[in-house]
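In this view, the complex is presented without one of its protein chains, the others remaining in place.
Just so it is clear, A and B label the chains in written order, and each chain counts residues from 1 on its own.
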Amino acid sequence: MNESQNAIALEGTSPRVAAVMISVLAGIAAFCGLLIVLTFEATLPTIKKNQAEYLRQSIFEVLPNAHTVRKFQRSDAPSQGLESTRESGPILVPLVGEESGDELMVYATYDPSGELVGVALEASGQGYQDVIKVLYGYQPSSQQIVGMKVLASKETPGLGDKIELDPTFRRNFLQLDAKLDDTGQVLANEIVTVKAGAKKNGWEIDGITGATISSKAIGRILNASAADRLPVIARNLSRLEAEK
Amino acid sequence: MRGVAQLRVGDMNTDSLGFIFISATVINNFVLAYFLGICPFLGVSAKIDTAMRMGIAVTFVMLVSSMAAFGIHIVLVAIDALYLQLIAYIVVIATTVQLVEMIIKKYSPALFRTLGIFLPLITTNCAILGVALWQTSRQYDFLQSVVFAIGAGLGFCLALIIMAGLREELELSDVPGIVDGAALTLIVAGILSTAFMGFGGLGG
Partner (left out) sequence: MSPNDLTMDDFLKGLWDENPVFVHLLGMCPVLAVSNTVINALSMGLATLFVLILSSALISMLRRIIPKQVRIAAFILIIATFVTVAEYVIQAISLEIHRGLGAFISLIVVNCMILGQAESFASKNNVVTSVLAATGAGVGFIFAIFCMGAVREVLGSGTFAGIDLFGPHYQPWVIMILPGGGFFVLGALLLVTNRINGWLVARKEVLEQEVAGSSATPGR
């Protein structure tokens, strides 16, 4: 911050005046810094609580039968045991402590008796205007996506935001086929958005007339995320189920 | 499609440079779609000549402050003081403007005279702070940030110059007294903005 003060002070003033200016600005800056830190500290717990609550609600929305949620994360520890040889990729372990933010996060949900209901995953990608962020629920037992919620989007209100509001479009995601092929490495059928009303197969999404680009974006986002993460889930299924 | 067992690290932005550029310039034009930098857009768009100069000055400041903001963000993350982000960015922008002003004054007095009054105004041009904030929230890497800043700057130039061209024509036509001035400019801007929406499909 001193740079700006110097820059302004340099223009033809004596060093003493400059010193006064710098000390005044430094004083103001110190006061401002203090104020910001105090507010930050005071509001942080509430903000965290709000965010966690929002995510929790969203998870229960995409997986309505869920009762409890457990977070899983990619293991940092070097792989061990038979299951995690090099080909099989990352293993998932229950999250301990703080979320590190940009790691693969899996929200596994269980019914009251402790059976795995499904997993919720976050995904994001480019929409019509800006990045769309979604949360979707995946049911390993039926290999289907069973719910989807748009967490954040800046799609055009009245057109693109139908991906959040349109009931017919949302019905697409109650039973969306996301089977893996026999190798367990790739999706058997890519998830695609087709023209409104043209849906024939379980893995197709009926698009929205007037929001073609946004609804196609949702298909792309889901497909990319599912292709990327479902194999990991499938391999780690026993781990997810074991955690009660 | 992405490699099978390979995990994407978080939500790192993977947009291509070309897309970022097109998006910032026309699809999400800062003036016409995000309403950033409206003050200079209304104030300095009466003549093509001044509009062009203002546009260039803004693009330049945008580029420099975007690079500076990128560095600052790294520092703030390192010392875990993200809550100082806004205040740090605005100080950097003010400094950049001041520096640009001094440099131009020293090396090109002629340019300074023509650009002079606009430079301090740039500090309160929200488009510049917008670039810094958006590149951070979209987690662009350095190259992406630079392209984004240039794209946004050129988009700003484009909107300003088109507007100035239209307004020069409007000078010559007979406009009812009541719509003259800001109201007319805004309505023209509305038509422009609607026209620019047509670029939306480019991203799909």
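Keep this in mind: a residue touches a chain if its C-beta (ideal position, glycine included) is under 8 Å from a C-beta of that chain, and two chains touch if they have at least 3 such contacts.
Not measured: the values here are computed from a predicted model.
Undergrad: May I ask which residue of B:I103, B:L143 or B:A182 touches the chain that does not appear here?
TA: B:A182
Undergrad: Would you mind spotting which of B:A46, B:L99 or B:M197 touches the chain that isn't drawn?
TA: B:M197
Undergrad: Which residue, B:F19, B:F35 or B:F112, contacts the hidden chain when the whole complex is considered?
TA: Looking across B:F19, B:F35 or B:F112, the contact with the absent chain belongs to B:F35.
Undergrad: So that we can see where the missing chain sits, which residues of subunit B does it touch?
TA: 32-39, 42, 83-84, 86-87, 90-91, 94, 120, 123-126, 128-130, 133-134, 137, 178-179, 182-187, 189-191, 193-194, 197
Undergrad: Across the whole complex, list the residues on subunit A that are touched by the chain not included here.
TA: Interface with the chain not displayed, on the subunit A side: 1, 4-5, 8-9, 11, 13, 17, 20-21, 24-25, 28-29, 32, 35-36, 39-40, 43-44, 46-47, 50-51, 54, 152, 154, 156-159.
Everything that follows uses one rule, which is that only the chains that are shown with their structure count from here on.
Undergrad: As a quick test, compute the distance in whole Å between the mean CA positions of subunit A and subunit B.
TA: 29
Undergrad: Please name which positions on subunit B make contact with subunit A in the complex.
TA: That would be residues 1-2, 4-13, 15, 19, 27-28, 33, 83-84, 87-88, 91, 94-95, 98-99, 102, 138, 197, 200-201, 203-204 of subunit B.
Undergrad: Residue numbers of subunit A touching subunit B in their complex, please.
TA: Counting only subunit A, the residues touching subunit B are 1, 3-4, 7-8, 32-33, 36-37, 40, 74, 87-90, 101-104, 122, 124, 126, 128-131, 133, 156, 185-186, 190, 212-213, 216-217, 223-224, 227-229, 231-232.
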